[in-house]
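Excluded from the complex is one protein chain; the other protein chains are retained at their positions.
Presenting chain A:
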Amino acid sequence: MALTRLNRIVQLSHTVSLTRPLHGSGCGLQLGAATQTEAPMESPRAVFRTSESEPASHGEQHIGQFYTIPPSQVKTIFPHGLPYRFQQQIKTFNEACLMVRKPALELIGYLKKADPTHPSVRYVLYGERGTGKSLSLCQALHHCSLQDWLILHVPDAHLWVKNCKELMASSYHRARFDQPIEASVWLKNFRVTNERFLKQIKTSQKYVWSKREFTDEGRPLGEIVDQGVTRVKNASDAVGVVLKELKAQARPGSYRLVVGVDGVNALWGRTTLRKEDRSLIDPSELTLVHNLRKMMKNDWCGGAVIATVTQTGSVFTPSSAYLPQELLGKEGFDFLDPFLPVLVPAYSEKEFESSYQYYRDRRWIQHHTGHTEEGKKELLFLSNRNPAALERLCAFL
């Protein structure tokens, strides 16, 4: 299909294909299965779903299966976290189903085994475009939320360094710039996710917002968040205060904090924002970025930092770049070093099969040839087993 907008899908599927033999390691994952609803590879019709809705109890035998997240959890844990196409899918299918995949499982395993007394480990998810980094991050955050951790989720750091409608000079620091809209929106969503922690955690010093407004020492953090939401001018400073307090008080005895940032390479890249004299703004001159960078350092204990490096949405990066070194640049890589890299590959044979069966079950593949072997082979070929490409292909079929 030379002239179609499958150009974009072809871009997605031009990934480095991990050629696995059909009868090789794909079947090996199933050998450990014992009690789960396992059927042989030839007819995996009912196998693509699992009834375990807690990521903590997922194991190797669940790889390739879909688990459902109840709607109440979706509303509290992910008010802003899920990618837009996944949100549309939830709305259409009337359920939120995520596939259990190896990178997320690996990440959750590390989180379970991590020692809270040691400095927080930084995990960086990387991979080609459309392989599922954001959703793996969301899966890990879902697990952390069920384990009662405090979730700090920045859904897309790239949104903070481009297309800002209102940029104002910061009142706190003369050389920096504030972004009131982005900060207040993030604070609102943060409040939805972590209601219960905001009442427990108390501020450790007095913060003065203006001549008549201040927050005393020992007040709950919820007041700072309310201050940022109501007084939009101080929103970015409120975000800074919240991050500082959470980091200072995240000791092994109290709550555990997980920082999830999608597109962390935006913090060390370039911005498209300009000052009034038309000179480009460096990311370090933005309050939000400056404060978030401080969170990414590993000088605090009792938590974890999970980040994604992505080229989608980033500015001034070539579309073929997907490795952390290329996307973070020297400055970012040195800042994040040492980190644990986790590669997110495209679907394996089994995962592709599972995804195809899920779409068929949910009546998503409607074209009559989509149900035949020929159609399935064509989908496999066109998408090159890339999750996002498959999703976009099945959308109009």
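The rule we apply is simple: a residue touches a chain if its C-beta (ideal position, glycine included) is under 8 Å from a C-beta of that chain, and two chains touch if they have at least 3 such contacts; residues count from 1.
The rule is simple: contacts and distances are computed from a predicted model.
Enquirer: For the chain omitted from this view, which of "Major facilitator superfamily (MFS) profile domain-containing protein", "Small ribosomal subunit protein uS7m", "Probable D-lactate dehydrogenase, mitochondrial" or "Proteasome core particle subunit beta 3" is its UniProt protein name?
Expert: The UniProt record for the chain left out of view names it "Small ribosomal subunit protein uS7m".
Enquirer: Would you indicate which residue among A:P116, A:G329 or A:G375 is in contact with the undisplayed chain?
Expert: Considering the complete complex, A:G375 is the one touching the chain left out.
Enquirer: Just one of A:S57, A:T272 or A:Q366 touches the chain that is missing; which is it?
Expert: Within the whole complex, the residue contacting the unshown chain is A:Q366.
Enquirer: Against the chain that's been left off, what residues of chain A make contact? List them.
Expert: 1-5, 7, 88, 91-94, 362-364, 366-370, 372, 374-375, 378, 395-397
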